[in-house]
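Report on the structure given below.
Entry: subunit A
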Amino acid sequence: MLVKRCFASERRLPAKESEACGLFGVMDITGKRFGGEMAISAMKNIKVRGNGLGGGFAVYGLYPEYRDYYALHIMFQNKMAKEQVESYLVENFNIVYDEEIPTNPDVNLFCPPLVWRYFVAPKKKGEEQALSDDDFVVSRVMYINTSIEDACVFSSGKDMGVFKGVGFPEEIAAYFRLAELYAGYLWTAHSRFPTNTPGWWGGAHPFSILDWTVVHNGEISSYGTNRRFLEMHNYYCTLFTDTEVMAYAVDLLMRRQGLPIEVVSRIFAPPLWDLIEHMEEREKKLYSTLRMVYAPLLINGPFTVIVAHQNEMFGLTDRIRLRPITAGAKGDLVFLSSEEAAIRCVCPDLDLAWTPRGGEPVVVRQGSRDHLLSLPESV
Partner candidate 1 sequence: MSRFTYLIIGNSAGAVGCIEALREVDGTGTIALISDETRHVYSRALIPYYLEGKIERAGMDYRPPDFYTRHGVTPFLGKEAVGVDFDRKEVELAGGERIGYGKLLLATGGRPFLPPLPGLDRQNVFTFLSLDDVLAIEKALPGVKNAVVLGGGVIGLMAAEVLSKKGLDVCVLELAGRVLAPVVDETASALVEDLFRKNGVKIYTETTIKEIRGAESVEEVRLTDGRTIPAGLLIIAVGVVPRVELVKGTGIRVNRGIVVDQRMQTSVPDVYACGDCAEVYDFAAGHHKLLPLWPNAYAGGRIAGFNMAGRPRKYEWGTGMNATHFFDFYIINAGVNVTGDNADGYEIVSKLAEDRRSYRKFALKAGRIQGFVLAGEVARAGIFLHLMRKAVDVRAFQQELTKSNFGFSDLPDQLRWALLKDDVVLGVV
Partner candidate 2 sequence: MVLGRVILMGRVLVKPEVCIGCHLCEIWCAVAHSRSKNIIKAFTSEQPKPLPRVIVEERLPLTFALSCRHCAEPDCVFACISGALYKDRETGRVVHDRARCVGCYSCVMACPYGCVLINERERQVLKCDLCTGLDFPYCVSHCPNGALVYEEAADKHGGF
Partner candidate 3 sequence: MNNLNVRFGLRDMFLDGVRPAAALIKYVNINGQSAEIDALDLKHKELNDLLRAVALQGISKVTVKNVFGQRYIGTRLYLPDPEKRLEIRISGNPGNDLGAFLNGHRIIVFGNAQDGVGNTMDDGEIIVHGRAGDIAAMSMRGGKIFIRDNVGYRAAIHMKEYPGKVPVLVIGGTAQDFFGEYMAGGIVILLGLTLKENEPHKAHYIGTGMHGGVIYLRGRVEEYQLGKEVGVRPLDDRDRAVVERYVGEFCAHFGLSAGKILQGEFRKLLPVSKRPYGKIYAY
């Protein structure tokens, strides 16, 4: 476990970051790609939910020409780190293409690192053949992030990418020239309000693992319990953020264990025992069992999370809705955001705007209207 590997004692673990944020996500359920203007304007609208110490975007459908390759976005604090990482990459991957991620030097950001992207395919050897590609990539990303100084892989999925850094989201967007250069069918965005860490580039959000990205708002009171449970399943939490824990939990339950979001949301935000009491026998049994088995993954405390991966995005709040979320729909576009105003300012004539009940996921899937399933429990 990480604790054993890197720290003499749990006492020496860095303090968890606590933070709060503004969130936004938009997806075209037909898979049509569009530019970043909506996400950028929406984040600008809820600027006051962040404090300029972190902003970022995740875009899906980003690299159609490299859709079969893992796209690694890596930031380096110095050349030496880059050399180290590259020699490690060469050892473990076939790099089909790499380039510096274009930035706009006119945007004045604080200490931007060198940011590079690599499109790679795993180069598995020996026993590793048994590993899935995904697991192989995860292990290599974990290695870089825990073992190579001054480097950070902040995006490692296919046909998607994360852009983030220290600044307000619109500054990050301008720096990475998102509006000019990119299109995608799903955009999530995050404006960060860390309470305790000074902003650092790697610590900005979205947080990603493979093509899973998480943007999150709130401070999880169950962090210690969740983290220790995940560590037992060989997730190495290196960033000490709630978002990281959420992302690993999603990865564990959805990717590795194959549970659908509808079940995962009940693990994260289970119904209260009071209410389970009043359920029908079958449901009662389901929810009781989920609570029993997955108790360590109950995400306690206030949170709103927007999780995205290929062709899917969902939003969820904690079970007593201590953090806000609003969903909106207009034609094939589905929006999720911390504030309705952020949606309205990019799409004033919504067909629908609704607020789901706490713990009730809004699931947005390509080619489906599953997001409307959350309507009956909404206001």
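Basis for inclusion: all candidates are chains of the complex that A comes from, given by their letters.
By our rule, contacts are C-beta pairs under 8 Å (C-beta built on N, C-alpha and C of every residue); 3 or more make two chains touch, one makes a residue touch a chain; residues count from 1.
Quick caveat: nothing in here was measured; it's all calculated off a predicted structure.
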Thinking of the complex as a whole, which of 1, 2 or 3 is in touch with subunit A?
3
Contact set on subunit A toward candidate 3 in their complex:
45-48, 50-53, 75, 77-78, 110-111, 113, 145, 149-152, 166, 168, 197-202, 238, 272, 274-275, 277-278, 320-321, 324, 326, 339-342, 344-345, 353, 355, 357-358, 377, 379
